[in-house]
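Only one protein chain is missing from this complex, and each of the others stays in its spot.
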Amino acid sequence: MIVILKQNPAQAQVDKLVSWLNDKGYDTNVSVGRQETIIGLIGDTSSVDVDLLRSLEVVEDVKRITEPYKNANRKFHTDDTVINVGGVKIGGGHFQVIAGPCSVESREQVTEIAKCVKAAGATLLRGGAFKPRTSPYSFQGLREEGIDILLEAKAETGLPIVTEIMDAAHLPLFGDVDLIQVGARNMQNFELLRSLGGAGKPILLKRGLANTIQELLMSAEYIMASGNPDIILCERGIRTFETATRNTLDLSAVPVLHRLSHLPVIVDPSHATGESWLVRPTSVASAAIGADGIMIEVHNDPPHALCDGAQALTCEAFADVMGDINAVRAAMFAEK
Amino acid sequence: MIVILKQNPAQAQVDKLVSWLNDKGYDTNVSVGRQETIIGLIGDTSSVDVDLLRSLEVVEDVKRITEPYKNANRKFHTDDTVINVGGVKIGGGHFQVIAGPCSVESREQVTEIAKCVKAAGATLLRGGAFKPRTSPYSFQGLREEGIDILLEAKAETGLPIVTEIMDAAHLPLFGDVDLIQVGARNMQNFELLRSLGGAGKPILLKRGLANTIQELLMSAEYIMASGNPDIILCERGIRTFETATRNTLDLSAVPVLHRLSHLPVIVDPSHATGESWLVRPTSVASAAIGADGIMIEVHNDPPHALCDGAQALTCEAFADVMGDINAVRAAMFAEK
Amino acid sequence: MIVILKQNPAQAQVDKLVSWLNDKGYDTNVSVGRQETIIGLIGDTSSVDVDLLRSLEVVEDVKRITEPYKNANRKFHTDDTVINVGGVKIGGGHFQVIAGPCSVESREQVTEIAKCVKAAGATLLRGGAFKPRTSPYSFQGLREEGIDILLEAKAETGLPIVTEIMDAAHLPLFGDVDLIQVGARNMQNFELLRSLGGAGKPILLKRGLANTIQELLMSAEYIMASGNPDIILCERGIRTFETATRNTLDLSAVPVLHRLSHLPVIVDPSHATGESWLVRPTSVASAAIGADGIMIEVHNDPPHALCDGAQALTCEAFADVMGDINAVRAAMFAEK
Partner (left out) sequence: MIVILKQNPAQAQVDKLVSWLNDKGYDTNVSVGRQETIIGLIGDTSSVDVDLLRSLEVVEDVKRITEPYKNANRKFHTDDTVINVGGVKIGGGHFQVIAGPCSVESREQVTEIAKCVKAAGATLLRGGAFKPRTSPYSFQGLREEGIDILLEAKAETGLPIVTEIMDAAHLPLFGDVDLIQVGARNMQNFELLRSLGGAGKPILLKRGLANTIQELLMSAEYIMASGNPDIILCERGIRTFETATRNTLDLSAVPVLHRLSHLPVIVDPSHATGESWLVRPTSVASAAIGADGIMIEVHNDPPHALCDGAQALTCEAFADVMGDINAVRAAMFAEK
């Protein structure tokens, strides 16, 4: 970390700052140039309060040289991480499609959808049991019963299952879930993140609506620093001024995350766009840009879905999208 | 709710849609104009999935006429709500200043700050015991011990206390807290919101970084629908493209919220701007625009604060700001 | 257009509004439902001031049914428009890559780059003669001389040329330019747009940093309504809170624009991302999502470029990107 001082600082102020930094445990390296005086901080600066330092009278600006995350940082872990989700590998050239309904509604619904998405080539089954809904008057999910239904569909089809957790207290219910999802609205629910350090299974961490790529990596760091290294990152659209789509899908985030981190990155085009007709083109683009996986909402009867029917594909439409995804992958990447 | 159909719809499609809506429990009123066919939905439409309806082939667009929140809606509760926080009234002409440190650090620190802010005119004491921090390597708060320290300061000064909750499981620790704060990052932590319906005390609900005014009211609605009518709303800056300030303080939100809802609205200029020198002008503007209260970070030694020292005022600076706030209030409003 | 009235409006107010609307030249169709009264406006409503109507006391809300643009609207022109740029077709299945330097710097530079991009498969040459720069102290372009240099490169290579106009007064200098570009910062320079109605050649209209898809179409409408139907739209990234990339590339805008309009849509990944290493993945994704063309900055010596060297590819890197683009196009689309 570099602390840039205001022009021509009083020597007494510089000395006071240096001794204050030393008291806090940082070694310092003062460099006096013709134009500016700079203090380099040596050692682990991940807990430094940059805003505070910047507010000191003698300080002009503060510049981090190293990122504030370590476990998630590719600099310290150059190989791609490959995560095993109930026997299915993702990352490092292993590409997977996760599909299923927004909400778990009934045994029949989930089993039917699970069979059709498996037949079309999906390798993991998603479905919401606990549902975060903006309105308290909307359907809130089947909760425990929803997880049971997913497990039955897993038993019948062999597809590992993915479902969302909304509160640390529910963790015991997720013992047989293969991949635990943290939703966009909980990306900075730090108590939940910390608790997942002890989950003993992989986590699918979705980017918050208004969170930067660095904040997404800091939230991954929370879980990793708490003991769980198996994180899959998910881009699902950010909030911008544009209202033609529900969110703005930030596809560039995929190569940026791959450069900064070794963790796998998937894309959720259904939530990003909010409209079923946009799922095909954005899924194909996600595959082309190098995502390690795609998560797509599929429903056997979208107009009767209890949530987000507007963005769900039918099984037939999903099979078409799978064909396009495979064509692009074949043209661009050697499949593992 | 109004459903606008595509031009010249087939009668069979219209009939099918009407019968589907009726099956879902809505009465309908079909109006065929020269230019368009419109279906009015009669009854409580707060649980209708607007996106789904809009995605149907025959539908051009869907328009809500009534807001999706009821308890928080001024239409059904025209008088300002006045909330009693440990004997101190807020809302409906009652204006209060909440002050104190970002984090509770020690007994001495909190007591010293509590005395000085009380002397300057603050009527509630804030302090963070559980701290949401972006980095897992930053100070996370004294937790239970922090609440004990706040309660001692309350005993000594008589100031009711405000502190943040981060997880529903911690609620039993908040039994003697006067006002429970829900932070910006948890505004849509719906499990937490629901649990606060049974808290038995007022809630200070902060607007999320990227949440609309309507979403803030929907989150208030969650708590109210769960049994707790005592909500104070708080504008604390939103995330935009501008980086000159930490967030962009959306002061217009104060009159907009007052128009839409009967709940009190306060402003947090310290978090909105992130810089202590901006707290004075934005506090004065908050008072002028009609906020029911202001929440300001004050520290006895900002450069040594364990969190957010950059945005904290000294006790002396806080007293100056109080003077300006009072001058503006006196010029603009008759004090209750 | 539909005007929704407040609940139980006074008949006198309704009558007054209807007669006011009739005076303005709209036929009206009043529909009184149990829940709401609605006035349908019949005829061309593109010049109605929606905000004003919404502000009237008796009005609850106003809802456009038809888009406010006509010439650019696919509803009235269902076939894709194919635009001929100096003999090269774009749109309706015709895909083209535009390449060249950010700024025209010298005869030798432009000719060398033109030859190499042509060899790699580019079919149009871009280069900035008039340069919009944020700072008055940055290089502002060679202006007239820059256009001459581009024309010489065209003479030598046969590539049609694309260059930006910044002021209506410069239009006479663009007589031999094949495609006139309107930059993002001038997307709502309405005097310039109007003047281009008489340009007699195609226009490349870039989306503004903070402009919606609808506003982009309205700006196209300006030029079309002024007499020039040959518009190519360009997505080049929007401004959001994310700072990891210079702008956020909104790739979903491509299928959304294709649905709303018949005009060709291209993508500029160089300006959208601001970094050369992101050009390859975002170009491939742009091809996969169905763009009608891609515009890429190429420089023979990026570190010595007079502007935006950070985002320019070398000729060799450009040839690699062309290979990937062609592979994706071959997998996804039958080439015309």
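For reference, chains read A, B and C in written order, and residue numbers begin at 1 within each chain.
Going forward, contacts are C-beta pairs under 8 Å (C-beta built on N, C-alpha and C of every residue); 3 or more make two chains touch, one makes a residue touch a chain.
The structure displayed is predicted, hence computed values, not measured ones.
Only one of C:D15, C:E108, C:E144 or C:E191 touches the chain withheld from this view, namely C:E191.
Listed residues B:I161, B:I289 or B:A305: the one in touch with the omitted chain is B:I289.
In the complete assembly, the contact with the undisplayed chain comes from C:M218, out of C:M218, C:V267 or C:I296. Although one chain is not shown, part of chain A still touches it, namely residues 2, 4, 29, 31, 33-36, 38, 40-42, 60-61, 63, 65, 210, 239-241, 243. By the touch rule set out above, chain B reaches the unshown chain at residues 210, 212-214, 238, 240-245, 248-256, 259, 272-273, 277-278, 281-282, 284-290, 324, 327-328, 330-332.
Within chain C, the residues in touch with the undisplayed chain are 20, 46-47, 49, 51-52, 54-56, 68-69, 132-139, 166-169, 185-186, 188-192, 194, 208-210, 215, 218, 221-222, 225-226, 239, 246, 274-276, 302-303, 305, 307-311.
Keep in mind that, in the parts below, only the chains that are shown with their structure count from here on.
For this pair, chain A with chain B, the centres built from the Cα atoms lie 27 Å apart. Chain C has its Cα centroid 32 Å from the Cα centroid of chain A. Centre-to-centre spacing of chain B and chain C amounts to 39 Å, using the average Cα coordinate of each chain.
For chain A, residues that reach two or more other chains under the stated contact definition are 210.
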